[in-house]
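Here's the structure, in structure tokens; my notes come after.
With one protein chain removed, the remaining protein chains of the complex are shown where they sit.
Note that the chains are named A, B and C in the order they appear, and that numbering of residues resets to 1 at the start of each chain.
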Amino acid sequence: MGNTFGHIFRITTWGESHGGGVGVVIDGCPPLVEVCEADIQKELDRRKPGQSHIVTQRKESDTAHLLSGVFEGKTLGTPISILVWNEDARPEAYEDFKDKYRPSHADYTYDKKYGVRNWQGGGRASARETIGRVAAGAIARKILKEKCGTEIVGYVKQVQNLTAEVDPDTVRMPQVEDNIVRCPDSAVAEKMIALIERIRKKGDSLGGVVECVARKVPVGLGDPVFDKLEADLAKAVMSLPASKGFEIGSGFAGVRLTGSQHNDPFYARQGKVRTRTNFSGGIQGGISNGENIVMRVAFKPTATIMLEQDTVDVRGRNVKLKARGRHDPCVLPRAVPMVEAMVALVLVDHYLRAKAVAS
Amino acid sequence: MGNTFGHIFRITTWGESHGGGVGVVIDGCPPLVEVCEADIQKELDRRKPGQSHIVTQRKESDTAHLLSGVFEGKTLGTPISILVWNEDARPEAYEDFKDKYRPSHADYTYDKKYGVRNWQGGGRASARETIGRVAAGAIARKILKEKCGTEIVGYVKQVQNLTAEVDPDTVRMPQVEDNIVRCPDSAVAEKMIALIERIRKKGDSLGGVVECVARKVPVGLGDPVFDKLEADLAKAVMSLPASKGFEIGSGFAGVRLTGSQHNDPFYARQGKVRTRTNFSGGIQGGISNGENIVMRVAFKPTATIMLEQDTVDVRGRNVKLKARGRHDPCVLPRAVPMVEAMVALVLVDHYLRAKAVAS
Amino acid sequence: MGNTFGHIFRITTWGESHGGGVGVVIDGCPPLVEVCEADIQKELDRRKPGQSHIVTQRKESDTAHLLSGVFEGKTLGTPISILVWNEDARPEAYEDFKDKYRPSHADYTYDKKYGVRNWQGGGRASARETIGRVAAGAIARKILKEKCGTEIVGYVKQVQNLTAEVDPDTVRMPQVEDNIVRCPDSAVAEKMIALIERIRKKGDSLGGVVECVARKVPVGLGDPVFDKLEADLAKAVMSLPASKGFEIGSGFAGVRLTGSQHNDPFYARQGKVRTRTNFSGGIQGGISNGENIVMRVAFKPTATIMLEQDTVDVRGRNVKLKARGRHDPCVLPRAVPMVEAMVALVLVDHYLRAKAVAS
Partner (left out) sequence: MGNTFGHIFRITTWGESHGGGVGVVIDGCPPLVEVCEADIQKELDRRKPGQSHIVTQRKESDTAHLLSGVFEGKTLGTPISILVWNEDARPEAYEDFKDKYRPSHADYTYDKKYGVRNWQGGGRASARETIGRVAAGAIARKILKEKCGTEIVGYVKQVQNLTAEVDPDTVRMPQVEDNIVRCPDSAVAEKMIALIERIRKKGDSLGGVVECVARKVPVGLGDPVFDKLEADLAKAVMSLPASKGFEIGSGFAGVRLTGSQHNDPFYARQGKVRTRTNFSGGIQGGISNGENIVMRVAFKPTATIMLEQDTVDVRGRNVKLKARGRHDPCVLPRAVPMVEAMVALVLVDHYLRAKAVAS
């Protein structure tokens, strides 16, 4: 269970990291949206392995095949099926994991939950599963852009102890794409890259924080109680592999302020209601207020490392494990398009929900 | 929309802070669970206003009426309807809010979304809505306790700059209930209480952090992809009023560690697989691993304050607003049972889901 | 489970026939719909027991209490909670059913499924559960009428072997309400009433067919595959107690025609596309085509009869059972508003769904 996301714009992802392929089915996409494989491929290329020397070197072209739901360049309103074949399946690289549980991986919990596990890779816990999300997110972004002018920009805010200075109100995607670590503060970006290189050589890994802003979001998205916009955003990004924390607007730092400091005063300008500050992060009472939606997501250091670790095997014996081959020293650069995709999926779903019950 | 939570154990809450009452309907509760009104009342009393001088002084008895689904002290497997009448409706206290949007409240966004708003109170954005969640959570806890021995303990970890020392592995509810701020570190609790009193007199408000631990959670709860246990927990608590951040296990601090520091080594003891550290927070690959599940939730300072603020009225004019009467200087003590309830609701739902597909 | 119906306009009913009361929570109702208790009461009165001598004589006023979601006569867009207290609870009348399973009732299956049963009445299998549906249906009708001009008219088409002649394209509700059996063919209605009276005196019961037409349904409601309009209508009415069959348009009789006889030729008139015949029953490919939607629902004879029957007790012994007191000789007159309500609920949900994804 749990492989479907969304209420109206609903995506269902499928596929293990090893096996035929991975993909997504999108149900509830409105008709007459212009969509082509290139739109999807552009985002998949930002997510794909091997895009630089600081990410995993797994060899996959990650080519999107659009199998249904689009006709003569436009969506039909019917399910859109997108398929990506698996190319770099090397079961032998995983032979060791057949019997030994990788620490902080999903091997042990899968085995206990299902009584079976595709040990050739990470199964559904692999970041490869996110291909479907990013592909669907590409379509969600197109709809939001076309209908509302919404733009979603994510970037690496922090890697280990290195924190960038970025203004979420003005940052633009070209600045993000300007370097391989996807940090628009170029001075800090250089240090991040050097740090990741050092750690990669040691066979170790790093975590960090992705910040993401959604601008020009219409007022009124989100539902008051359980499906508050921030709640759905939290679920969306906390469902990404390796995420450990989420905050919106002032987040954890906001608890140090008093109400009189934290409240965002309203003011009227040119017939629009705005707020002077944005501690709310663009959402009040679970509903977007038209200000920029700003959030941060913490990603732990990647679990697969090249160092020897203590663990247990499937027979319950204490053993040593040392992964061989390739590893991903830092998921952050590739996490940026994943976070953006999840944000787009939440926003487009609430955009359609709001249309349904508009008076 | 958005007033239902859960997949199998599903709750639907209803009711504005003003109007007839508030309540919840629980669908999917297993039969033959022993439930009585006292079980529910006990939790509602921990949530209710006026329980001490550091919380809101709104006068409500919050008495639970069990209208269906229970027969001769046991659940029937049919929907459980719980009703609490509204008693302290004082529309006149809200007269000012009819035309003026309270900063960082939901007044403005509701008006824009719905074109109408029950200005007598906070409508669905009121903390009063959480009565239904806490009532349903009481039943969820009973099931978890009875079937798995699970115990869920929440407490105030931080108020503004005051942070408590608490060991999530050993803290027990009587320690939490020992003082009115619900912080089991009694020395820090005293300071928190004094701080809240000071701020209350100023007419201002405070935020803070609730930490919550779930112990004796069975291995195997949670679903790999979108419905990861941490994703559902994040959504659950981020749907509470005033929450701004969520973290699980190492959270945001975990990004400062390397993979070799952060990975939780497995070891075998007495036929059980355990981890030496718990940076994972009891969840790996979205699935519980049997260790304690530890999470933190940031709550902003309450929006309603007694100080004059800049805002806008419904006709779009810049105006001043000063709330009269009562305010809640700090939601934290009452947020503890709310967080616990949401955690219980997520766990019981995944417990039932796991049963469905168990091989 | 299974107590919620609808995707956007979602209703959750609760309550046993004995116990505090019964009710419904409606989520997803658009804001600014004019609704008052009288709108709801009008429909409940058509459904209520004791309305004539040919239906059950159970004594219930079935008074609707509107507890939330409506403010100053208009819906708020928040959940609407409607409560009806149980008044005529006479557990002693059911004492016999505590141990003996009533044939063709739900007693046995409930006991096997849940291991427990509220033997004081029919529990959730009671027609009393439909109060929530009819109340919610009253609001659904108002929305459809106001937004699309849709009118839904149900009537008794057949009682046992007596079949009425009614033109679904022209029949109007006053004709239906003109007699107590709700059959607009007054000559046949008289015979039906006499037949039901005869059977009631014998302590036996009758079944029949309700036909229902929805006129002025917008083109484009319904979704192509699983949520075809006729599929959702079928589920809706087959979820009513005692229903045994459903047909749309030509139904079972249509299988005797060839394609060339059965196809509905299109023709253009005044800029509109119409069909010359309506064997399709107003739905093609699962989507409304603007013609009248016509369906029929078969209801079996009520299971509770006053005659001695063979059955089994809870200890598995063969026994005799003879119900005492009151029985419902024919559910058909009261089934009319139930069918109409379910049709309204399906149509309003698809109306809102269609709005969500409209390009």
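Note that contacts are C-beta pairs under 8 Å (C-beta built on N, C-alpha and C of every residue); 3 or more make two chains touch, one makes a residue touch a chain.
Model, not experiment: these values are computed from the prediction.
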Worksheet, complete the sentence: Among listed residues C:54, C:138, C:153 or C:209, the absent chain is touched only by C:209
Worksheet entry | Contact residue for the chain not shown (choose from C:166, C:193, C:213 or C:248) | C:248
Response to the item:
Omitted-chain footprint on chain A covers residues 1-4, 8, 10, 12-16, 19-23, 25, 27-28, 31-32, 65-69, 71, 74-81, 83, 113-118, 123-124
Worksheet item: List the chain C residues touching the unshown chain?
Response: 1-5, 7, 13, 101, 103-106, 108-110, 112-115, 123-125, 129, 158-161, 199, 204-209, 219-220, 222-228, 230-236, 238-239, 241, 243-252, 254-268, 271, 273, 275-276, 279-281, 284-289, 298-305, 307, 309-312, 316-318, 353-354, 356-357, 359
Worksheet item: For chain B, which residues touch the unseen chain?
Response: 8, 28-33, 77-78, 224, 352-353, 355-359
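In the analysis below, only the chains that are shown with their structure count from here on.
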Item to complete: Indicate the whole-number Å distance between the mean C-alpha point of chain B and the mean C-alpha point of chain C.
Response: 39
Worksheet item: When the C-alpha atoms of chain A and chain B are each averaged to a single point, how far apart are the two points in Å?
Response: 26
Worksheet item: Centre to centre, by mean C-alpha position, how many angstrom separate chain A and chain C?
Response: 46
Response to the item:
Multi-chain touching residues of chain B, meaning two or more other chains, are 1-4, 13, 113-115, 123-124
